[in-house]
Every structure is written in structure tokens, then in C-alpha cells.
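Below is one structure. I have some questions about it.
This part shows subunit A:
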Amino acid sequence: MPEVKILEEVCKGCGLCCDNVCPEKILILIPDRINSNGYHPAMVTDMKKCTGCGYCFKVCPEPAIEIYK
Partner candidate 1 sequence: MAEKKLMYGNHAMVEGVIAAGCRFFAGYPITPQNEIPELMSIRMNEIGGVFVQTESEISAINMLFGAAAAGKRAMTSSSSPGISLMQEGISYIAGADIPVLVVNIVRGGPGLGNIAPAQSDYYQATRGGGHGDYFTITLAPNSAQDLYEFPKLAFELAEKYRNPALILADGLLGQMMEPVEFSSKPIDPKSLSEKEWALCGCKGRERRVVRSYDLKAGMLEVLNLRRAEKYAKIRSNEQRFKTEYCDDADLVIVAYGTCSRVSDAAVKMARDKGFKVGLLRPITLWPFPMDVLGDMAKKVDNFLVVEMSCGQMIDDVKLATECRSRIYFHGRPGGGVPTPPEIYKRIEEVLGGAR
Partner candidate 2 sequence: MKMIFGRPAGLTETLQRYCPGCGHGIVHRIIGELLVKLDIRERTIGIAPVGCSVFADEYFNCDMIQPPHGRGPAIATGLKRTRPECIVFSYQGDGDLAAMGTAEIIHAAARSENITVIFINNAIFGMTGGQMAPTTLPGMKSTTSVKGRDIAKQGYPIKVCEMLASLDGPYYLERCAVDTPRNVIRTEKAVKTAFANQISNKGFSMVEILSMCPTGWGQTPVQAKKWLGEVMAEYYPLGVFRDLSKEGK
């Protein structure tokens, strides 16, 4: 089962990965947590649904995402 790791301190909370990118729709920006730069980092809501397609990684500008399989 693939695993997505969001690098929370690298993430700038741009939200690109959360908007119509993940086929399983399991990415959101954490509403009640900010990182030390003041951004809401992204998180995976249900890792079991992840297929490891990499689309979130592909649109991430930092990249703040690592995917393991």
C-alpha cells in the first residue's frame, strides 16, 4: 500500500494538490494547524485509498510530498 508523506515544514499550503488533482480526493489543507512559516500544510485524510499515482506530487511546487511504495 503506498504511503504519502507531507513535509509539513516545506508545504506552503497552496492547495493545488487538494483541488481536483487526487483521483481519490483524499487531500485537504489542515484547517486548525499552521507550520512555522504560517501556512496550513496539506494532509492525507485516508491513506488506505491512496493508489500512489503521484498526481499530487506532480503539481506540488516545492516539492513537499514524498510517496513510498
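The candidates came about this way: all candidates are chains of the complex that A comes from, given by their letters.
Note that a contact is a pair of C-beta atoms (placed from the backbone, for glycine too) under 8 Å apart; a residue touches a chain by one contact, two chains touch by 3 or more; residues count from 1.
Small disclaimer: the values here were computed from a predicted structure and weren't measured.
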Selected partner (touches subunit A in the complex), from 1 or 2: 2
Residues of subunit A defined as touching candidate 2 within the complex: 2-3, 10, 12-16, 19, 21, 39, 52, 54-55, 57-63, 65-69
